[in-house]
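Heads up, one of the protein chains got dropped from this complex, but the rest are sitting where they should.
The block that comes next holds subunit A.
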Amino acid sequence: MADDSLASHRRDPIKSSVGNVAAQRRRQNAATVGKERRESLVRAKRLCRVGATGEGDVLVEENHMMTDEEGFLLEDQTSSAVKELKSAVVYQGKGAMQKRVNALRELRRLLSKSEFPPVEAALKAGAIPLLVQCLSFGSPDEQLLEAAWCLTNIAAGKPEETKALLPALPLLIAHLGEKSSLPVAEQCAWALGNVAGEGEELRKVLLSQGALPPLARMVLPNKGSTVRTAAWALSNLIKGPDPKAATELIKVDGVLDAILRHLRKSDEELATEVAWVVVYLSALSNFATGVLVKSDALQPLVERLATSNSLQLLIPVLRSLGNLVAGDSHTTSTVLIPGHEITDGVIKVLVKCLKSDHRVLKKEASWVLSNIAAGSIEHKQLIYSSEAVPLLLRLLSTAPFDIRKEVAYVLGNLCVAPATGEGKPDLIKENLVSLVQRGCLSGFIDLVRSADIEAARLGLQFTELVLRGMPNGDGPKLVEQEDGIDAMERYQFHENEDLRNMANGLVDKYFGEDYGVNE
């Protein structure tokens, strides 16, 4: 095994009389490691284990739970490596450059070993100022690369650690320029991506220091790992909540073109990162949304949804589509015109998502359908007559809660005509009757029984449609059959006043004293 310097130091004392204490500490360690591990999993930051040029310690065990011993050892080595770097930086004599690169390389290896690199030790030993020095203009590529790599991994962990990179930011941004070698630019982009992924404050700093334009230019080429890394970093940089960065990005010369090109032609990995950029563009910036819709961005999105099976790619592509539909009424009214090929294509891929095994796809596809179903009567009929409805009906009774809620929105929207702004919206009786006959009422009554306010509201609203709209006064009977009265009566002691009033109002109106008497 490569790099077994740790193994050679492993000693048996762990099994000796202090075994109990050590075991206890290991258990505690496991709990903290568990928490640390969970935190590291959800972060929008990425550790660099294999460098831009392909080198790196790929043979290191994944999920290797370090013993205390190993942990202390690593910290010691790190402190020494930083000390070594310090003297290398100061040294002016022969072979100074090589000395510096070697010291950097050693530190970089220590910082790339495990899932939890010894960042604290490195910071304590004073690594940052030294690394900043190593980034100075005119330094050889190898030196820049190793320094940026170290900074990348220092920034990949806890918030305080990422914030420690502040002094290095201007230089990292500077090395994104077109004069830099690609591997160097990529490694700097990676470090900046981690910084941007930390939070709003650091994003603001980066934007004020001019990180956006050079990073944007890095996605213009057709391919390469640099493009992918830069796209990922951009997605972190523009994620807001301030929409300014998103709007600025779409305005950069050539970016819109590049985005569409990548969505259309690039490999799935690259398309995935670009799709996340589109997610944030379409969620935050109305301007960007308009530009994207007008430039026919829907087409490549639909194409990807139709042809790809990679969940990693499907999630951001679906969401981009959803954001474009949700964010701009023009999408539904001018692009997704019923009868046009693109519209059929959209419905088809949404149906494909409904059929998938993945919870996120089912939920967000339902959301998109609900927004299309909030369009014109023709849109509603288009969905109503598609393959979507039987799938939705099944999901309404069997899917997890969050999916059922979205499905409820679709089905309800299919039964109600577009709002005219006056009084209650008209019912689309045929759709309501048909859906109820196909058994959707029990799913809605289930939502009435839910502890989730929004779901309960939906359930009650749909129940009202049934009570009001079913012909021959069948509504109340049907609702009673599904234990709807029981479900509504639960609200008499519910703490939410709106729901109470809604439920009480329905019970009063439709199940009052005269209910069931004249049969």
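In this section, contacts are C-beta pairs under 8 Å (C-beta built on N, C-alpha and C of every residue); 3 or more make two chains touch, one makes a residue touch a chain; residues count from 1.
One rule holds in what follows: contacts and distances are computed from a predicted model.
A.B. asks: Which name from "C2H2-type domain-containing protein", "Amidohydrolase-related domain-containing protein", "CTF8 protein" or "Acyl carrier protein" does UniProt give the chain that's left off?
C.D. replies: "C2H2-type domain-containing protein"
A.B. asks: Can you work out which residue in A:P129, A:P167, A:P390 or A:G505 touches the chain that's missing from view?
C.D. replies: That would be A:G505, which touches the missing chain.
A.B. asks: Give the residue, chosen from A:A168, A:V255, A:A283 or A:V436, that touches the chain omitted from the document.
C.D. replies: From the options A:A168, A:V255, A:A283 or A:V436, the contact with the absent chain belongs to A:A283.
A.B. asks: Could you please point out the subunit A residues that touch the chain left off the display?
C.D. replies: Output for subunit A: 38-39, 41-44, 46, 239-241, 276, 279-280, 283-284, 311-312, 315-316, 319, 323, 325-327, 329, 332, 359-360, 363-364, 367, 370-371, 373-374, 380, 401-402, 409, 412-413, 415-419, 424-425, 449-453, 455, 457, 461-462, 464-465, 480, 485-486, 489-490, 492-496, 498, 500-502, 504-509, 511-513, 515-517, 519.
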